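Can you keep this structure in mind? I'll have questions shortly.
Missing here: one protein chain of the complex. Every other protein chain is in place.
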Amino acid sequence: MSVNRLEGEGAIERERTLSFKFDGRRYSAHPGDTLASALLAAGVSLVGRSFKYHRPRGILTAGSEEPNALVELRSGARREPNTRATMIELFDGLQACSQNAWPSRAFDLGAVNSALSRLFVAGFYYKTFMWPAAWWEKVYEPAIRRVAGLGRASAESDPDCYEKVHAFCDVLVIGSGPAGLAAALTAARAGARIIVCEEDFLPGGRLNGDRHEIDGTPGSNWARTAVAELRALPQVQFMTRTTVFGAYDGETYGAIERVSDHLAVPLAHQPRQRFWKIVARRTVLASGALERTVVFGGNDRPGVMLAAAVRTYVNRFRVTPGRRVALFTTGDDGWKTAFDLLAAQVEVPLIIDARTQVSAALLQRARGHDVQVILGGQVLSTAGSRALRRIEVLDRGGRVRRVRVDALSVAGGWSPNIALATHLGMRPRWSETINAHLSADLPASLCVVGAAAGEFSLAGALRSGAAAGREAACSVGFAAPLPSWRTDDELIDSTPLWFVPGSRGKAFVDYQHDVTAEDVALAVREGYRSAEHLKRYTTLGMGTDQGKTVQLNGHALLAARTGREVAEVGTIAARPPYTPVAIGALAARERGRNFRPYRFTPSHRWAEARGAVFVDAGQWRRAQWFPLPGETDWRSTVAREVNTVRAAVGVCDVSTLGKIDVQGHDAASFLERIYANSVSTVPVGRVRYGLMLRADGMVLDDGTVARLAEGHYLLSTSTAHLGQVMRHLTYAQQVLWPQLDVQLTNVTEQWAQYAIAGPLARTLLEQVCADALALSNADLPHMACAPLRWLGQRARVFRISFCGELGYELAVPARCAEPTVRALMQAGESLGVTPYGTEALGVMRIEKGHVAGAEINGTTTAQDLGLGRLVSQRKEFIGRVLAGRAALSAPDRPSLVGLKPLDPQARLTAGAHLLGMGAPARLQNDQGFVSSSAFSPTLGRWIGLGFLSRARERLGERIRAYDPLRNLDVPVEVVQPVFYDPEGLRVKG
Amino acid sequence: MRINCPFCGERDLSEFSYLGDADSAKAIASAAQSEREQIDAVYLRANPAGVHRELWYHAFGCGSWLNVTRDTRTHEIFAVQLSRERTP
Partner (left out) sequence: MRYSLFALLRQGLMAHRGWTPAWRDAAPKSAYQVIIVGGGGHALATAYYLAKVHGITDVAVLEKGAIGLGNVGRNTTIIRSNYLLPGNLPFYEFSMQLWEGLEQDLNYNAMVSQRGVLNLFHSDAQRDAFVRRGNAMRLHGVDAELLDAAAVRRMLPFLEFDNARFPIQGGLLQRRGGTARHDAVVWGYARAASERGVDIVQNCEVTGFLRAGERICGVQTTRGEIRAETVGVAVAGNSSRVAAMAGLRLPIESHVLQAFVSEAIKPLIPCVVTFGAGHFYISQSDKGGLVFGGDIDGYNSYAQRGNLPTIEDVCAGGMALMPGIGRLRLLRSWGGVMDMSMDGSPIIDRTPLPGLYLNAGWCYGGFKATPASGYCFAHLLARGESHELARAYRLERFASGDLIDEKGQGPQPNLH
């Protein structure tokens, strides 16, 4: 079965055999194989079909730059579409399927598109599918969408988990080829803290793919020894299967470690992948270079493979892509492929070098193997239905000959792999020397070495790596000697051939997206002549490989067609990530119920035990209501809670409200600048309602200001606005008025707080703390506060009420929360006490006309909220000036009103708009909206608060609450926004 | 991006929240400003492509407000100072 497996030693464990399935057929492989090498070994060259024309496609590369060999890996909820066969480390039981082919990859009906390829040129869809207009969504687009896309996503929830890790180091080395290893060894030996990230599961880079010698030992052995030395050093973290995918500001790099992708499923408690955020003082980019193809007819046929990839398969995996392999090269480097194949007893009938002059040493060596050499030759086309059968070669004399081969290795030259060196916006520069882009304008913390810096020889890679390692170590305070290694001389001459002008058949400049040389010509003809326009019009380079192997050829073609040099055409900025990254890995643990933390009040367990139903209030879980056994309708539960508070007493957990402790000699003067109403005149032991504005005059928040001592205040804020208020206050304290002596502390979580409200509130409280505190109206009147000892702790009582009844709030240290609420409930048992939740609280605040989040929505002024009278005219405070702008005091500006359906049975809904009676439902007639509504058990009807134009003149007027979204249109009366106890007598009871 | 908080040391961007133009604070703090001056301070903030003096809040750290000098094109940070200790 392993028809193409070679004899001899590579980096695979021959003594062990693994079994896997591709498209349902069973094959075998060895540990150390990738899916690509295993398929090649089995003689499988057709791996899938292309995006648009459904052309047969095979394996082009041996790395993450692979554009063609994309498969669906695994199945069910673990299905991973578009996975590169070249990066899939083989494991026993692996299952993969080809993509974009039906009914099978060998016989694919989609290939009919190839016949229509005259129509399906670049951008054809911009020119048609416009008539009739309604057909786009109904006919054309669904058809296009069905054929587009490659693999299929599993719509099921990803069963695996991901981790996120932060790491810090002196030197980050990206890549563990010869340059990376030299850099890491040099810096590590000096003592620097190093992280090495290697994308492959086998470190060594090209040392595994090529037959080099370093200091007299094979390169792969040298790499193994170097890695062992690094791994033994405590300050070195050496990570394989780890791709650095992006460079970010602040010397921060993102990397993905594929912890378990080489296993069938992750081990227990292991993540599938780990997302590393690495902060490095210095970074050495040793990411190597990427070999390019040449644009010639049929350069996409299965069997056409990049020359360095062929060497990797031969030397590392001991696999040959064919039994009769020709070479098409533009440089000396490609010849190595021919010699490695020959050394492995593979027939090499022909070497076509596009150059007319080639080193005599190469020619002599080829002649020694009886290989025919064509200098100045070009491959015009390839043939073969599902695999390569034959190539057509044009020689210098203009003669075309056909040669039977089953594989063709193509060496189009090397492009330094500098994507990570451009993520921060640095534009690469064109090098005439290497005919490719090099990184430029690098920050001081980043150094590019080896082939990534255009050093294509092994000696150059080792030398530049070591120099960079030493420099990096020195810059972070370590002295490093410069090592040196002995290597062979190499021939690295090369002359680019971007495309073969007389190509026959489709010549691809983007394999994955089926972009051809003809498409580039068409784009130029139609004026899409900048590299960006070309990319966007033809989709060149927009595939999952970001055009790594062939985009430059496309640009060279563009340059030729527009009479420019390649350098003038510019390049497309590489976008992170370097290779595609699983979305789940970037989210890591933040999914499902762990998307955001839960915040629980300190007596949450008590509420749970009481059967509370909870609601999300930001991150808080708050008790919404407390159903009693037998209560099935939440409305009746809430009505009972409201009625009990109004008639007897209830207890509500209000711990989530913000609490900010303010102290200092200038606390009073500071708060005067913060609040719109006067607060410095609050006597010690008293509480006042406070309203704060943003700088633009809109209301930021409301709450209470309690003066606990001369220079000591406690502010309360709404639950939702605490963060904003804290930011606002610290801004005022530190930025606006740093000269003031005032300290701010957010003590929200330090205190648990309970509202005890209702006519029997005092009776209840007296039962639990009469001996600690006098609670009579004389001793503790409405809007007073006092300290007390409670359960042996310092606690506070505030006589304040949100629901409009006689009310207290008892604040206790958070650790006393549970005993406190239990004590309150026990004391109230004989009084008929009920715990009540946010819903009842909301109903009662609407009954009282108190504004809340729906009204303080960031677009309302104090005047809009009916609180204009509170705003001081006698002092300076944040927001005073801009609140006075003309439009903010215009009479037709909507302001707060109460709303009551004329029909007592009718439901009033928040979000309804207010229209004049009889006015057509049009935007021009929109006069406001309902901000809050509730069924009031106290009044036995629905009521609401809203904002209405010219509200003051309109009390008693009948208008419409128009809610077409819910099919409601309710006549309502405009009333004062206080429905219950308008005189406010009950709170003073 | 990483900001070197004078209290906490160098910390990741995710710990901070941003306010913007540091100069806008002067007018807001000063009671004597006219409506026009306040409008300009609140709405017409500096927005250079280049060096920008701006306010950041170490919200998930020590709670300090920081005056940061940063290049808005490269995100290079030149200076960080505690707002409360800033010499006017």
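General remarks:
Every chain is named by a letter (A and B) in the order it is written, and numbering of its residues begins at 1.
Everything that follows uses one rule, which is that a residue touches a chain if its C-beta (ideal position, glycine included) is under 8 Å from a C-beta of that chain, and two chains touch if they have at least 3 such contacts.
On a predicted model such as this, the values are computed, not experimentally measured, just so you know.
Here is the thing to keep in mind: the chain we left out touches A, B in the whole complex. Only one of A:156, A:608, A:779 or A:903 touches the absent chain when the whole complex is considered: A:156. When the omitted chain is restored, the residue from A:567, A:854 or A:906 that touches it is A:854. Contact with the undisplayed chain is limited, among A:546, A:704, A:801 or A:834, to A:546. Screening A:241, A:423 or A:437 for touch with the missing chain picks out A:423. Seen from chain A, the chain kept out of the figure touches residues 51, 77-82, 118-119, 121, 124-131, 133, 136-137, 141, 144-146, 148-158, 160, 162, 164, 246, 248-249, 252, 254, 277, 423-425, 518, 522, 525-530, 532-533, 536-537, 539, 544, 546, 575-577, 580-584, 586-588, 590-596, 598, 615-616, 694-698, 853-854, 857-859, 882, 885-888, 909-913, 921-923, 925-926, 929, 931-932, 962-966. Contact between chain B and the absent chain runs through residues 1, 12-14, 17-20, 36, 39-40, 42-49, 52, 54, 56, 72-75.
Going forward, only the chains that are shown with their structure count from here on.
With centres taken as mean Cα positions, chain B sits 27 Å from chain A.
By the touch criterion given at the top, residues 1-2, 12-13, 17, 19, 25, 28-29, 31, 33-35, 38-39, 42, 55, 57, 59, 63-65, 73-75, 82-86 of chain B touch chain A in their complex.
Residue ranges on chain A touching chain B, taken from their complex, read 248-252, 277, 279, 424-425, 695-696, 723, 726-727, 730-731, 733-738, 876, 878, 881-882, 884-885.
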